[in-house]
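Single-structure report; data block below.
Complex shown without one protein chain; remaining protein chains in place.
By written order: A, B and C. Residues from 1 in each chain.
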């Protein structure tokens, strides 16, 4: 194979377009109840993040934040396949993964707003959403680290014999950092019950993954380096994700070790709040917006006989929940000044001296 | 493939034995002059390090040091294939690689003894041998880093258009650290003129590589993760090394990018001064000692018609050189106290204030 | 004389040096096509082309290793680590390799390179994207360490850093990127290792760095209104450290305060306070006080972040109280 940049100038790599056949997984053996559940999650994620975006625009969310609009099928598909005591490790782009585990919207929204009713009382922020009680073991904002931490949770589950599985989400750009390599080898060596999920949205921040990666599929083409099978799935089709997730989680639970799943997807917007995403070819953006996981899934459910009215009801219920969460978040108090000084240490405080 | 430790208990992996056919490369198209040059280097490395070992035993070498007894064919084969302005990046196990570039023995020996006539006046020590004037760009003692640094030298050569190539040596254990992964991808992306050489001696320090690595060939089985070809060579046969080195260096010089070469070898002794190497199966050690690169090469030269007397003469000349270097090193002064305070900064000094 | 933002000054400083010396090259994540995530390298790809301005993978160790290897062999690279917090993933290359190699090789290896980075808090980025870590670098022999606080200093110190034959850690303050200042026309070359008295005073010496400089100046304004004349020194360079300027100020004022954004323990102020407690001891009319962020990770909520970082008010209050007692 040719090396990147050996056959194209920087920025002149070809566009990567989504699949055309929307019906591929219509016939998959997935319960309709599971599927409507997935649909509801997709709606929650989409509507929640759309609202979050509005709140940024209204200057209510400070700092930065990273939306996964367009990428929801991965979070929803995995969320549906996980057991309630499984562990999620996500990134700064972690709103959807947090909702996927059943974390209520209000504390998530309130955390974005820096309020005392936030999930971490305003101390963590959008990039660090965590709800241990829901198995949401954290959102990590330095590239690479959390793959190694997910291993630790998987090791602990293996040691304790609980059958829990750790699922770790990260982006295409993350496959080029050292910790990725260490984590994958480590997981394979000790056959840890962990599933690594590369959400390949084709870009790191503003740089195309093809420009700075030696292989076409940044995760799948490296699986063999860890003795693992190579898998690329359609990350915009929640059923494809659900099937791959179920298989990988099953494998992990059965003691057969880790998996590495590369899910192809796309973000509708820019990398973060500050980014309009203009470095991407227009027709690429347009093609992927047309291959939106949510209408895709809705259309499938309709083909499978679900009433439009039932789906409309879900949409409406979700809208209500988002409205309520927004209200409750905005109504939240600012964190108390004392809270800045709690929980550095296990004794609850922050004192470093006697 | 099975994951390591999934099919064997820790420490119960099978022994890895050397090839049996010693004549494989007899017919290789390599100048006899080159070959006698390689033989001389092999002798220099062997006799130098044997002497160094004696000096440790006599408490003249302080601290630690890492011998490559048994692994010399890699340094000698590459050394012979490199252009005088090419760059070497080696590890703490770098005596042989330093001699391979033509660095005289006395300053190397004196550095081991911490004398002022040492290669770095006693400031670097055995683990950091460097002679910029000989293209020996350093010996690095923290695993992984120097692969990334070799990239930089290769980048600079590419930028300056000099045709120089950087050759970077490291061990099997090093393939599991993050920097390995970053460096390989980076080199491939920018098509850097660098050759990565994994000296696979089957063990990291005391742990068998098979116990803690997800693939059988820690380097070669990962080459495809960087779009590179997979190569495993006989690291005890200097001709095999010379051929692979020449090809990889040629490729790099021609602008075709990096290579990753895995050379199978074995160390005769322990990891470092402190280690008797007892964790290795006796028959494995015995088999590899019987497949010693130096008698192997000598026998080949004899088969190819070189007089034993000529080879004896080389051995003797080398012995004389080692004796002289030993004397000169032992006779060296201790470093002057002031030298501890020079060359922190480019102004020659160490002052951090005005 | 132009009004320039701090962020534009970064690009101007680099461009000035790239024009002068073609051995100067720039690498980092998103520095080329995007002009940097903080827009500090805008225009450089267009002017100097893709051989000299290079986007990299997310591989901080590979970035700094490449910069080091290139510096060893004839180039003068500028490498960007996007947020200074990310030094933690490549600290080995900085402290074990870049900082030590000249010394270990007895001067054989020269390392003319600059590592630039976005440092500091105030942007509500939370604990992993807001750290002030000049102190990490100051603690490592072999690294020069600068933090400019004005656009003019950005240009001049960048030039000095690029021209230095030693590795320089160049800390840009993220909270200052949109601040503006006058920058003289033409080439500007400042010198490393020099502090600047930003405001002379007689009653107390206040040392500050980066974004704390404007806050210290604002505090001095407040103090002036309360009859206290505070001298504000912009430390600018931690290594080399301009102890002469600092100790001479102390000898005139008799009181020393540091304003530090970093967590309390072992911030840069601890070194200067210790130097003062030894060499300036007999000049001291009272305790040395360090005004720092408490020893906690930085919280993300805006109200909490504002609460814990030193502010003009907290500086003024601390100095006033100290001088009264």
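As a convention for this text, a residue touches a chain if its C-beta (ideal position, glycine included) is under 8 Å from a C-beta of that chain, and two chains touch if they have at least 3 such contacts.
As the structure is a prediction and not an experimental result, all values here were calculated from the model.
Participant: Kindly state which of the options C:65, C:112 or C:142 is in contact with the chain not pictured.
Facilitator: Answer from the full complex: C:142 touches the omitted chain.
Participant: Among C:88, C:123, C:189 or C:224, which one touches the chain that has been omitted from the display?
Facilitator: C:88
Participant: Determine which one of B:63, B:295 or B:320 touches the chain that has been left out.
Facilitator: Selected residue, touching the omitted chain: B:63.
Participant: Considering the complete complex, identify which of A:10, A:140 or A:266 is in touch with the unshown chain.
Facilitator: Of the candidates A:10, A:140 or A:266, A:140 is in touch with the missing chain.
Participant: Counting contacts across the full complex, list the positions on subunit B that touch the omitted chain.
Facilitator: Residues of subunit B in touch with the missing chain: 9-11, 62-64, 114-115, 118, 122-128, 140-145, 173-174, 176-179, 204-207, 211-213, 274, 279, 334-335, 337, 339-341, 344, 350, 352.
Participant: Write the list of subunit C residues that the hidden chain touches.
Facilitator: Counting over the whole complex, subunit C touches the hidden chain at residues 85-89, 91-92, 94-96, 99-100, 103-104, 126-128, 135-136, 138-142, 239, 262-263, 265-271, 273-274, 276-279, 281-282, 284, 286-290, 295-297, 299-300.
Participant: In the complete complex, which positions of subunit A touch the hidden chain?
Facilitator: 87, 120-121, 123-124, 128, 130-133, 137-138, 140, 142, 144-157, 159-160, 166, 178-179, 182-183, 185-186, 189-190, 339, 342-346, 348, 350-354
The working rule: only the chains that are shown with their structure count from here on.
Participant: Centre to centre, by mean C-alpha position, how many angstrom separate subunit A and subunit B?
Facilitator: Result: the chain centres lie 44 Å from each other.
Participant: Express in whole angstrom the distance between the two chain centres, defined as the mean CA positions of subunit B and subunit C.
Facilitator: 40
Participant: Starting from the mean Cα coordinates of subunit A and subunit C, work out the distance between those two points in Å.
Facilitator: Here the centre of subunit C sits 35 Å away from the centre of subunit A.
Participant: Name the residues of subunit C that each touch 2 or more other chains.
Facilitator: Only 56-57, 59-61 qualify.
Participant: Subunit A: which residues touch two or more other chains?
Facilitator: In subunit A, the residues touching two or more other chains are 144, 176-179, 211-213.
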